[in-house]
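In what follows, a structure is listed as structure tokens, so that the remarks can point back to it.
The other protein chains are all here in position, but one chain of the complex has been omitted.
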Amino acid sequence: MDDLAIEVKDLSFRYRQTTHAALSHVSFSVPKGSFFCIIGGNGVGKSTLCNTFVGLIPHYFLGKMDGDVLVNGQSIIDQSIADLSSQIGLVFQNPFNQLSYTASTVAEELAYGLGNRGVAREEMVTKVEAVAKLMRIDQVFDQNPLDLSGGQAQRVAFGSTFILEPKILVLDECTTQLDPMGADEIFAIVKRLNNEGITVIMVDHDMERVAEYADQVLVLADGSPVLQGAPAEVFGDPRLADFGVEPPDYAAVTQALAKRQLIQDKLGVTKDQAAALVKEGLNHAD
Amino acid sequence: MGSGEPVKSPIEKLNPLTKMLAIFCLGLATLIYPNSWLGLGIVIVLFGVAGMAHILKSFAKTIFGFGIPISLMLFFIQGLYSPKNKTIIADLGFAKLGEEGLLYAAKIVITLLVFLATFYIMNQTTYAGKMVAALTSSGINPQVGYLILASLNVVPQMHRRLDVIKEAQEARGVETTGGLWARLKAYIPLMGPVVMSSLTDAQERGMTLETRGFANTNVKRTSYIEVTTSKADTYLRAGLIIFLVAVIIISILMRW
Amino acid sequence: MNFDKKSALSRSVKVQSATKSLVLIPIAVGINLIGGTLCSTLKLPLFLDMIGTIVIAVLSGPWVAALCGLLTNLFLALVANPVYLPYALVSVLCGLVTGYLIKAGLFRNKFGVVVTWLAVTLTNTVSASLITIFVYGGATGVNSTSLVTAALLATTKKIMFSVFSSSMVENLIDKAIVFVIAYLIIQRIPKKFLSQYSSSLGDDD
Partner (left out) sequence: MQIDLQDLHFGYRPEHEILHGVDLTLAGTDPIAIIGQNGAGKTTLVKQFNGILTPTSGHVLIDGQDVTTQTTAKWSSKVGYVFQNPNDQLFLDSVRKEFEFGPKRIGMSSAEIKQRVDQVAELVELTDDLDTHPFDLDDTQKKFCTIGAIIMMNPDVVVFDEPTCGQDVHGDHLLNHIIQHLTAEGKLCVTISHDMKFVSQNFKRVIVMSQGAVQLDGTPEDVFSQTATLKTCFITPPPLTQLAQTVGFTATPFTTDAFVRAFEEERK
């Protein structure tokens, strides 16, 4: 039990005044230190699930919840969202909705969560500077976060979450508003944190990215988990298309090449894996 | 110049609570004092304070911009038509100019000017975040602080949003120029998206506050903004209170 | 065990909803102010600066609407002109009147909207005029309302009456349009959003 960051136990949720359950009978667990990806079409309950991890369900959104979610072994029902925030942090899509609206500078914005915890000012200053450097927003330190571009504002949102030092990070389509380069930079930082032991739970539509980073993938369809496993297993599953998910191009291409016996029959889900298989196939032919 | 912190005026360095106390004490003193001379004196002194705060030009513009037209209006309204008028100074034909009304008008104008001037100086020299930090550390509810700061921050952002919405609706055939009726008809297509999207955004903003511990109840909040109470603050606060008490005593004696 | 969890849950839901409603207040303040800005953008000779107050009165009740009015004037005083500060009382009263009339169910049909409109116009006129007279001695400076006041005063020679009538005419038209717009907007607030707020707007599970 000790090695689980999150344990979802027969979780169901229906938003108030809706007839359709957003989540129904979801059970799975996320090991500590893993990079866990949740994928599926739009409206299958991915965001609802993310909101449960941080306690926004059941403590913020109205609706009917059954089952339970344990974060580091403790039920979210017994803890407030504020208590949970020291263990788990959420970053979502729209950067300007992730600002506190109480800060006139990036520095104040980063410090906001610490202030709510009553952290002493000296400690705050040190942490703010460190996070600003990590997120590379130290050049805009004194600017109003509301005047920043979407990309920079999203970095501030990330920083404001990291600064609370959560051991688990939930990323709900958090780079949708960024350009591909900007997103890559963010993920490089996320990967670094993951290597340092932070558990990452990510929802994303970019399957190449999911394959690149994930060590576990969960496919959600209509509020329930339908597939789970390592990227190579999940993306090789023939049922994937039925669940509204397309495998990464690399997987599709290595599959097609293998089918024609041009390369060895293995699935390459990342660019490096696929490149190795293709190179080997070419050499083999010589 | 150039590098380092910008030079701050002594007024800017004061604790915001001291400045709030100044508005209260000086304004109340002017109101209580039986005639306009004390207020006039305070306004003159405040010009000096504005000079110290390097805002003299805009200060003068605000004071005269408000003071002159309101004086004209009030001398007209009260001087000619106040029911208190007994001593007639001049007869203008269509109405009579009365001394009591003029004095009453002068008192109102000067009291308003003292409030306006102190408020203006505080507002121009105090960063809103610092004011709220000072208020929070002196014990007001953090929710109140949030409401003040969020109201100040949300408005410019909604302005920007409105500009985008205007473009977006023009691209759908909404005319924002032309006759009065056409412009009035454009109001809902422009205002509708502002209201709807702001309301839906509010839900996500609430999520952010929650996940950053806004609802924490058992902790004394701290702030990144440093608020100090210097010796100058202490002396000034004592001075202001003594001044107010003195004015109250003198006023009672004068009326007696 | 199970029972304990349930009661803990219902308690926390209540506490957290406070934040959900709280974040609406600055937005309602923003809507009030943007409503005014839009008038100048479209060059409309109106104020229309009460839409947010009415919307939040529907969502969160009279006292929150009053608070929204107070904050709107505080904002104007801080950013535009301190002259607006005393009129915060007017905004507070209008928020309360709107809120209580809506609470009494008057906003459900067009007739009720008309009643609310007249009540708010009256509240606004009376309280604003009293402030103009007792705080500002009759006028807040040279603007159209003050000039109308002066003209009326020259013909009728009654301060109280002059201030009242100049404010009344302006208010009747402005508030009529505000209520029509707010009514139209409120009709269009989506169910998905409303379902996360006060139970009076829909039955609970």
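We call the chains A, B and C, going by the order they appear; numbering starts again at 1 in every chain.
Keep this in mind: a residue touches a chain if its C-beta (ideal position, glycine included) is under 8 Å from a C-beta of that chain, and two chains touch if they have at least 3 such contacts.
Because the structure is predicted, anything quoted here is derived from the model rather than measured.
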Could you list, sorted by label, every displayed chain in contact with the chain left out? A, B, C
Which residue of A:S12, A:Q177 or A:Q228 touches the chain not shown here: A:Q177
Looking at B:L17, B:L56, B:A95 or B:M196, which residue reaches the missing chain? B:M196
Full-complex contact with the absent chain, from A:D10, A:E123, A:E246 or A:D265: A:E246
Interface with the undisplayed chain - residues on chain A: 40-43, 93, 149-151, 173, 176-182, 184, 205, 208, 244-246, 248-250, 252-253, 256-257, 260, 262, 271, 274-275, 278-279, 281-282, 285
By the contact criterion defined above, which parts of chain C meet the unshown chain? Give residue numbers in ascending order. 187-188, 190-193
Could you list which residues of chain B touch the chain missing from the display? 161, 164-165, 167-177, 188-189, 192-193, 196-197, 200
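In the analysis below, only the chains that are shown with their structure count from here on.
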Chain centres from averaged Cα atoms put chain A and chain C apart, in whole Å, by 42
Distance from the mean Cα position of chain B to that of chain A, given in whole angstrom: 45
Provide the list of chain C residues touching at least two other chains, using ranges where the numbers run on. 15-16, 19-20, 26, 196
When you check chain A against every other chain, which residues touch at least two of them? 59-60, 80-81, 101
Report the residues of chain A in contact with chain C in the complex, numbered from low to high. 14-18, 58-65, 75, 77-78, 80-81, 101
Which bits of chain C are touching chain B when the two form their complex? 15-16, 18-20, 22-27, 29-31, 33-35, 37-38, 41-44, 48, 51, 55, 67, 71-72, 74-75, 77-79, 81-83, 85, 135-142, 146, 149-150, 153-154, 157-159, 177, 181, 184-185, 188-190, 193, 196
Chain B - residues contacting chain C, complex: 66, 69-70, 72-74, 76-78, 80-83, 94-95, 104-105, 108-109, 112, 115-116, 119-120, 123, 128, 143, 146-148, 150-155, 157-159, 162, 166, 176, 180, 183-184, 186-188, 190-192, 194-196, 198-203, 205-206, 209-210, 214-215
